[in-house]
Every structure is written in C-alpha cells, then in structure tokens.
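All protein chains of the complex are present and in place, except for one that has been dropped.
Right, chain A next:
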Amino acid sequence: MSKNTKVVGHDAVRIDMEEKITGAALYTDDLPFGPNLLHMSVLASPHAHAEILKIDTSEAEKLPGVMAVATGKDYPQKYGLYLQDKSILPVDRVRYVGEQVAVVIARTKEIADEGCKLIKVDYKVLEPILDVRDAMKEDAVLIHPDLGDYQVIPWINPQPGTNISHVRKIRKGDVEKGFEEADFILEDEYHVPHVVHACIETHISVARYDYTKRFTMWNSTQSPHTQRHIMANALGIPHKDIRIIAPYVGGGFGGKAGISMEALTVACQKVPGYPVKLRWSRKEEFLNSSQRQELRATVKMGVKKNGKITALRHIMHWDVGASAEYGNNVVNATGFSATGPYFVPNVSIDSVGVYTNHPPCAAYRGFGYSEFHFGIESHMDRIAKAIGIDPVEFRRINAIKTDDEVAYKCHMNPSGMLECIDKVAEAIEWGKEEVSDDPDIVIAKGFASAWKAPAMPPNAGSSVFIKFSEDGSINVLVSGMEIGQGLHTAVAKFASEILTVPLDKIRVELPDTDRNPYEWQTVASHETWELGNATIRAARDARDKIFDVVSRAFHLEKESLYLEDGKVKDDLDPDFSLPFEDFVITGIQTEFNTWVGGPIMGIGSFIPEFTNAMVDPDTGMGGHPNVHYTVGAGAVKIELNKKTGVVRVVKMAEGFDCGKAINPDLVKDQIVGGFIQGLGTALYEVCIFDDKGKMLNTNFTDYKIPTILEMPDEMIPVIVEVPQPDGPFGARGMSEHTMIPVMPAVANAIANAIGLRIKDIPLTAEKVALRPLQKDFVPEK
C-alpha cells in the first residue's frame, strides 16, 4: 500500500508551522477572557510532611479584591487516573514541599498572592521520608495510611499497610537455573534521580463555572478527554456538562498528561460566571508539576562465553513521590519490559513503586524506559568487556528479533533491531579510534540500544471526524494533541492520502471535548499508530459515502470508482471526472432534478482489540499488555577533558524502526530533539533536595537545560522501516524513544574514555574529574 503514496513518506513542512512562526498560534495564556478574568494563587506547603491542624482563612477573605478562598474542607475528594491518591486540596496532611494547601481567587494576581500570605496554617511537622530504602523499612511511617481505601484500576496492585503503591512482577523461565548455566555473572546497582520536564510553557488552566452549572476549562494539556473524565468523577458533574478546550501546548513530554494543577481551578465554582486563571510560575512548575521518578535498580545478568544472555534479575525501586496515581503506570509498564531489547530466556523482574515525601511523579518522555535502560545498557557494556566481546557485537548476539518471546511470553512484533544497531554503529564509525591534538582531551565513543512499548490501558480509544466544506477542503476533527511532535501533520497526510485532497486544503483542529470526538490521551507515543488508524478509517468511511452517492446519482458501479486529485473518477469511463466541490455539500442533482447525497462526513474509531492487562500478579504472565515495541539504538562520540571532567558530545547517531516514516523530516527532528533532551538528563539535570525535602534548584539558573551551545557538531538521525502490520501505512510511534539511549551511551563513552564507570546519573564534570582520584578507583578495561 505504501509503495505509491503521494504524501505519506514524503517530506513536508509541518501544517502548524506557519501559525507558529507568525505568532498566530495561540496558547492558553494568549486567549482573551475579558475584564472579568480573575486570578488564582496557591498557598504552598513549606513542609514535606506535616499534619494540618488548622487553617484560618478569615484574614484573606477580608482582603479587598479577594473573591473566594478554598481549602481541603471545600474539596476533600481524592482523584487520579490509575489510583485515586491525589488530593485536590489536602484535608489532614501535606506530603511534599509545594503541595497546594489553599487557593485564593482575586481580581488581580497581586491581590491573590497577598491573600495567600494572610492564610494561617498550623502544622504538626512530621519527619519526611526522602529515600525509597527508608520508605520500605518495616516500621516506616505510612505516607498514605488509607491506601487500602483508595479506588484503583484492576491491574494496579497497591500494598495497604506499606508505602508501596504498586508491584509488577515478571517470572519467566527459571532464573536460578539460568544463572547456574552462566559462565559469567555481573550484579550491580544503578541510580537515576528525579528530573523535570521543563517545558518552556508552564502549566496553565482557566476555568469558568456558569449559572447553568456548566464547567468549561481551557487547559494546556495532553489529555483533554481524560481530564474531563477525572473532573466529572471527582465533582459528580455529568460529562456532558464539562467542556475542555485545548489550545496549542508549549511542550508536554508527559508533564501535561493526565491531570494535575488543573484540578485546583474547580474552585471557580465559588465565583460562578467568572473565568479564573491559574498559571504556574516557573518555581511552582519545578515544585508542582509531576517530576520523573527516581530509580534505584539492581541488575544481575548471567551470560555464556559465547555472549548469550542466560538470565536476568532486575529489581527496580521507583520513588514515585507523594502521589503514585499516574506514576504507577510507569512502574507497571517498565516491569513488563525491563529486559531491554534482548531475548532473555530466564527473567525475574520486580518493579516496585514506593511513596516518599518528594513531589508527585508521573510520566516523563520515555516513561521509565530511559531510567532502567541506564542500568541495563551500562551492564551490557561491562559484561561485553569482561567476556571479551565487542559491545556492539554483544548487543547483536542478544538483540530481540521478530517473533522472539518477550518477558511476558508474547511474541515480538516485526522489528529491525539488527538494522538499527548496524546503521548506528556505522554512522558513529564504531571501532575507529580517534586521538585529539590536545593532550588533555580524550575522544571516545559509547553505544546503547533501546526499546519501548506504548503504555496504555487495553481500552484506550481514538476517534476522528472528517467533514467536507463547499470547496472540497476538509476539516479533520481529532482530540489528539499537537504538542510539537508533528501529529497533526501526520493526521493530515493520512486523510490526504486516502481522500486525495491536497495538504493545503486540510485543517486538523485542536480539541474541544464538546465538538471533537473522543481521544484517550496524547501520550505513550501511540498516536501516529492509533489515531492514525482511526483517521484512515474515517477517511475510508468518507470515501465510501462519496462512492455511494456518485454511483447512485450516475448509475455507476461502485467498484469501478476511484479518487484522484480531489475528484471522483471511473475506471470504466476515462471521461468521467467529478470534483469534490461539485457535490460534497449539496449532493448531486439527478435526471429528475431531485438531489441525492448531502454533506459528506467520515467517522472512524480504533482500539487495539487484542490487548489484555489482566496478568497473573505473581508472574506477569497470561495477558497481552503491550501492543508492540519500537526498537532502536543510539551512539555518541565524546571529547572528555581529563583536567576539568567536562564531557562534550561532538557527534551523535540514533536510529529507530518507526515501521514507516509518515513525515521523514519530522521523524529526524524527533530524534534530534529527544537526543538533546536526553543529553541534559545525562550530563547535568537533577532535582536537588535538602534534608527536609525542599527542592533547591527551582529556576533555570540552578537547574540547567541544554542550550544551543550543547548541540553536537554532527547529528545523524537514522530511519529504519520494518512495517508494523496493524499500523497506518505500517507506522509505529517513536517520539519518546529518542531520549532512551542517551544516558547509557554517554556513560559508556566515559567508561571507554578513561575507564571510569559512573553508576549514578547525572554524569557531571565533578564525578568525571574527581572519581578517578579516589583511592579505590579501578579503571574499567
């Protein structure tokens, strides 16, 4: 099918680009709400763990310009997508520094801020728990004593009476036997810290409750329908009376998935008729938008002399922070996949979510895969060196192939793993030694493989409406978000390919839950695949309706009709050519001067009907939790300054098997963008907390993200295309994946450069320069 495509697989300028470069693209903060717009400020907890004894809001309420104040008394509901453990506003205790204790709605932001300062809260400060190892101790204080009462979806397993929010176990084969068969075994621990998404647009929500009890929100979000669902449940409002409008989003990366601060704006119910705006300041964004989970992983791997992996035991302890509602799905998803992209006959994985008094954690580009790949891919290099096999060859030997059994015993989808490894190795010139003219600089290379599956409930659905206009142009209504990844350009191409409408006659509309059809969420890198399938179905539906009306009006065989350049043509009659604009709205006039047809609309929806999340809790077997995996590899060439410890990545190559590149240019852009985002987390990004649990680096001066100066001189994105049988034109997703190989590839390059194996991220200049000076330092060969 994809052989003769006109637009799919060809490069194109993004359909949202003109709006973005002219400033026409409006983000939530850019929308006008008129002079009645009120502002919300939040009183944040100064304590990581404390009982709330009393909240006195009387002074704040008296402040002129303050319209309303809300506390946990007003909104005691718990909410959440996977586990309802989040408070809109806490009632009896706070669980992290920055947790919102009260909100003030006022005429201006200044007055709202002032109002917050007048609220008096009496706390009984509790000892915070800031390390998963402390949280798992027998006698640890419980951060959620009511865990057993929380609502939870059926495949998440919280452990009431402990600080464990979820456990996902995999037991495949016989690991002990696998280790006995091994000629070499390596066991070690790896640590990956909390980091933040750092979207340039901070979270923002505007909400209005009107006198008909209609609740409307304008949110910067990846999840308009999921937000509507959560709000409807939490507030007891029918779904039809909640409307979420999602303008352009200034970066998401998982941080705007599900719902977080938006829940606070329900307090607009106290001022019906007024729109109320809450926008996180950059500092609030650091403290209060869900961070990436911290991981402490223990990896034990056994191999034969010939390089074949015989067994893997992987224990992952995830610090999910004060709320696990969304983060539990990270714990779950990684549990199924923590072998990395290799065939391993005997597997034991424990993926454990653990509450602490850190900020709540949730989805972050890669959804936990970046974190566990750091351990697995560091281990792969270390073992390869120990048994004397080239690290790239060692990965080739074990690479998962089409039809191989994955950890939960389902079969691997078609996959170009070896091709990815080979092409990336070639692009980085693996094996070619390079020496710098500067005696302080060592040049070295590092390699890592990666895979990822979309993590989503088995019933996550997508749907699409396509409607024609009088001139034959179309509007495609979706609720998949364009968060920068290029989704809407892909959607336009799918519609264009089937309906033969040129791209400049297609608009893809941003979501409004009242008007656009249902979409679960724009997360998991599944949209090109899932929403793409729904779009194709909608386009085919419109095409069928077109054929139907044309065949009825002109007495033609439906089977002989086809579409070309926005016209209906007939195989049997080369002279027949009917442009869309002649009939897609008005229908077609018959020989009796009556009309047939009418406005053409296409409808399509999709869910993956083969998935099943209900696995055996003790072994992880018996289900089909993941729809498919996307595989790939990444490599870097670094220049390491031995004196300063500064590592500069001068070249990178990354390749992924996206099945079919719908927009090859944009696929490459994802690779480049994801790489640089990964580079920040590899080299210096980390949330720093004091011993009371307060995050200390809540600005871009103290928490650095890469600038253009960190861009490698050479970046080589590689596309591999082994079609996904159930994908639109063979496509599968590849957005998040691009971050995954970066941390281990850089760590492996450092080890190759100076023999220093760093097992805790980030790979800062201090660690690189100072660790070799430590007495017990033994260089890795």
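Here is the rule we use: a residue touches a chain if its C-beta (ideal position, glycine included) is under 8 Å from a C-beta of that chain, and two chains touch if they have at least 3 such contacts; residues count from 1.
The rule is simple: contacts and distances are computed from a predicted model.
Peer 1: Missing chain's UniProt protein name, "Response regulator", "Nitrite reductase", "Carbon-monoxide dehydrogenase small subunit" or "Sugar ABC transporter permease"?
Peer 2: Protein name of the absent chain (UniProt record): "Carbon-monoxide dehydrogenase small subunit".
Peer 1: Give the residue, chosen from A:Asp548, A:Asp665, A:Asp760 or A:Glu780, that touches the chain omitted from the document.
Peer 2: Per the contact definition at the top, the residue touching the missing chain is A:Asp665.
Peer 1: In the whole complex, not just what's shown, which of A:Thr202, A:Ser260, A:Thr310 or A:Asn357 touches the removed chain?
Peer 2: The single option touching the absent chain is A:Thr202.
Peer 1: Looking at A:Leu83, A:Ile119, A:Met217 or A:Ile705, which makes contact with the chain not pictured?
Peer 2: Looking across A:Leu83, A:Ile119, A:Met217 or A:Ile705, the contact with the absent chain belongs to A:Ile705.
Peer 1: Touching the hidden chain in the complete assembly: which of A:Gln159, A:Asn233, A:Ser281 or A:Thr619 does that?
Peer 2: A:Ser281
Peer 1: Would you mind spotting which of A:Tyr96, A:Trp155, A:Trp218 or A:Phe253 touches the chain that isn't drawn?
Peer 2: A:Phe253
Peer 1: Residues of chain A in contact with the chain that isn't shown?
Peer 2: Residues 13-14, 16-23, 25-27, 29-30, 32, 197-202, 248-253, 279, 281-282, 483-486, 665-666, 669, 672-677, 699-701, 705-709, 711, 715 of chain A touch the chain that is not shown.
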